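What follows is an incomplete set of chains from the complex, kept in their original frame.
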Amino acid sequence: MKRALYPGRFQPFHKGHLHAVEYILKDFEEIIIAVMAAQNNFTLDDPFTAGERIWMIRESLKNYIDKIIVIPILNIENNFPWLSNLKSFTPPFDVIFSNHPLIKILCEKEGFEVREIPFLKREEYIGRKIRELMINDKNWQEFLPEPVVNVIYKINGIERIKKLMEKDVI
Amino acid sequence: MKRALYPGRFQPFHKGHLHAVEYILKDFEEIIIAVMAAQNNFTLDDPFTAGERIWMIRESLKNYIDKIIVIPILNIENNFPWLSNLKSFTPPFDVIFSNHPLIKILCEKEGFEVREIPFLKREEYIGRKIRELMINDKNWQEFLPEPVVNVIYKINGIERIKKLMEKDVI
C-alpha cells in the first residue's frame, strides 16, 4: 500500500486542489488530505472551520471516497517538530506532496521525501484571490468544484466573508 | 431579572463606553462587562492589564455598582466556540450589545441576540485615538471619565505607553 500526504489550508477547496488530488492518485493508492490550521476559522484569511473544509473536500471527492483520508491538523508554535507532530495524527504515509518552502525544509531535515505538485492555472486557483472574488460578488463559483459551491451556499459563506470584511471603529 | 453582556477591550474605558453602559442600563437590570483580551497587557495596542481595566471600570461606575458585573475573558484561538466559552465564565445573560462584526456573526450562528449600540461621538471616542493623544501629550483626559484619569496617573500609565512606543534597535 502506498500512501501520500497532501497538506493545505483549503480556504476553500478549489479546482487547483482537486487537480492536485487527482494527480497524486495516479501514483498512490490512498491520499491523506491534511487540513492545516484546523483551529482557525471566522477570520478573513481563514473563514471556514476545519469541519466545513472537511465537508467540502469529501463532497468534491465522492468518486475517490475509498482512497481519501481527511484529517484536521492544528498549528503548533514550534515549527521544528512539525513532521513528527503531524505523524501522530495520521496513518503512516510514504511521501508528502507540497510546494510550500517551509514544509519542504522541515521534511528534508528529517530525510523525508517531499514532491512538487504541478498546479493547474497557478495564477488563478489561489485561495486568497477566490476569497476576494467572493467579497466583490464576482465569479468565484467557476474556480470551485460544484459541491464546494453548494456547501458555501448552505453555510451562508459569502455573507460570512463579507461581514468579516467590515471593520468596527472601536 | 434581565441581564445584558457588553464585551470590549477597554484600553482604556472611555466616555463612549460609559455612555454605552448607561444606554444599556435603561433596559436591563444588570450588565456584565466582559473585559476581552484579558491576558494582553504592556503592548502598544493593549497597554493596561485586565486588572487595571477592571479597576477603571468600577471606579467609573460607582453609581451603578449594584448593577454591574465586570469579568475578564481570555482570548482563545478557535473563534467558533466563542459564545460557549464566554458563557462558562459569566452568570447567564439575555442579550449581547456589540457593534463588532465578528461577535455579531459568532452569536447569530448560535441564534443568540446581538443588539447595536448607538455610540456617542463615534469618531472621537476611540481607544486607539486616545492612546495616540497620550503618546503626544495632547488632551486625552477629556475623553475619559475622571476616575479613569486618576487610575492612569496612579499606575503611571502615560509613561508606560510612551516607553512601549520606543523601539530598541536590536
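Each chain carries a letter (A and B) given by its place in the written order, and its residues are counted from 1.
The rule is short, and it goes like this: a residue touches a chain if its C-beta (ideal position, glycine included) is under 8 Å from a C-beta of that chain, and two chains touch if they have at least 3 such contacts.
Small disclaimer: the values here were computed from a predicted structure and weren't measured.
Every protein chain here is a copy of the same sequence, 2 of them drawn, and the whole complex in this file adds up to 6 copies.
Keep this in mind: only the chains that are shown with their structure count from here on.
Rounded to whole angstrom units, the spacing between the C-alpha centres of chain A and chain B is 36. For chain A in complex with chain B, the touching residues are 39-43, 49, 160, 163-170. On the side of chain B, the complex with chain A involves touching residues 8-9, 77-80, 99-102, 104-106, 122-123, 126-127.
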